[in-house]
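Here the complex is missing a single protein chain, while all its other protein chains stay put.
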Amino acid sequence: MDLLRFDFNVLYLLELIGTFVFAISGIRLAAKKEMDLFGAAVIGFVTALGGGTTRDVILDSHPVAWIENPTFALLVLIAVPFTYIFRKYLIYMHRTFFIFDTIGIALFTISGMQKALDLGIHPGLAMGMGVISAVVGGVIRDILCNEIPLIFRKEIYAMACFTGALVYYWLQVAGSPTNVNYMITTAIIIGIRVISIRKNLSFPKMK
Amino acid sequence: MDLLRFDFNVLYLLELIGTFVFAISGIRLAAKKEMDLFGAAVIGFVTALGGGTTRDVILDSHPVAWIENPTFALLVLIAVPFTYIFRKYLIYMHRTFFIFDTIGIALFTISGMQKALDLGIHPGLAMGMGVISAVVGGVIRDILCNEIPLIFRKEIYAMACFTGALVYYWLQVAGSPTNVNYMITTAIIIGIRVISIRKNLSFPKMK
Partner (left out) sequence: MDLLRFDFNVLYLLELIGTFVFAISGIRLAAKKEMDLFGAAVIGFVTALGGGTTRDVILDSHPVAWIENPTFALLVLIAVPFTYIFRKYLIYMHRTFFIFDTIGIALFTISGMQKALDLGIHPGLAMGMGVISAVVGGVIRDILCNEIPLIFRKEIYAMACFTGALVYYWLQVAGSPTNVNYMITTAIIIGIRVISIRKNLSFPKMK
């Protein structure tokens, strides 16, 4: 009981952090594209909540997460002045953000996959749902800013999500405790992403 | 009873006008991009009905408005030859269209927000749903035409929608009659938009 509660709080806290950091990444790109404050807020909103919304709509899991709990939308609203006020510091915090962003991706992968599994979806598709939760927000962000989505071009982090989702599922089937699964999966996703960027690895291109 | 009925008819009539004018705005952009008649019809359809569809899908409010009432889709079909036949006059009617377009936005904001409130959504999120109903159609239109959505760049009308939605909610909580609320809110949204364009106001840019 106590463990479960701890568990819930940690997961929820990390989801809030992930939402906030995703929102900031959207707001920063919007600022770079010289959008106004409203545009920045919308891009932040879509980046942070687009993945979960897509997942919930496809799974028919209603109400959609951010409608059930307005805290998520509130966090995005707070992220706009936050990004504006701390814009000078945020530039130098690239490394810190990279870590938070990766944590956000890892968390969204796990929570999205778990939500799909709870609904009785086939594990292979549940993995896909986890990845959708983690990456669709960034894809819509890039489309709204008229760019080919970054994820298809330069990074292998979607592959990191898939690997993490696979490990998470194996651990769960093996009966490993949920808390341990979270930590191992998150560590794997972060590890793959950090190593791939350090070593400048990328996935082979088609053709 | 009579008042309610009058109310319904006015709201419905204005929604039909809004749908028609939104469709024309989509068809005109499609024509500018040298799309064929079919492409123009699709862009018109998406511009006019995309916002309401997104709102209904997120809120799980089924059947989606235009599936329940085929009149909306029919209006879009009529808008295609209408735009083609009157293309010479439509160029000179820029000011008239601007007014209708703004009325459409105001109406879609109010009706979208009211629909969300009726479903028991948190008022702050219901405001967001109103804005989604009003602006998503135009955003998809711009994406399909491969442009950065206009709304993020040049106009403050989304802000006008938000302000209108806020006033509408306050009036409703204060117990003001629905008809009066419609008129005041619509007037405020139109007022903000007209003034902002006249005075060439724009929202501060990020960064």
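Letters A and B mark the chains in the order given here, with residues in each chain numbered from 1 onward.
Keep this in mind: a contact is a pair of C-beta atoms (placed from the backbone, for glycine too) under 8 Å apart; a residue touches a chain by one contact, two chains touch by 3 or more.
Since the model is a prediction, treat every value here as computed from it, not as a measurement.
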Hidden partner chain, touching residue among A:Leu14, A:Val46 or A:Leu59: A:Leu59
Touch criterion as defined above, residue of A:Ile27, A:Ile151 or A:Ile192 at the omitted chain: A:Ile151
Contact residue for the chain not shown (choose from B:Ile43, B:Leu75, B:Ile110 or B:Met129): B:Ile43
Touching residues on chain B - with respect to the absent chain: 27, 30-40, 42-43, 53, 57, 60, 62-64, 66-67, 70, 73-74, 83-84, 87, 143-146
Where the missing chain touches chain A, by residue: 57-60, 121-122, 124-125, 128, 139, 143, 146-149, 151-153, 156, 158-159, 202-207
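One rule holds in what follows: only the chains that are shown with their structure count from here on.
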Distance from chain B to chain A - Cα centre to Cα centre, in angstrom: 31
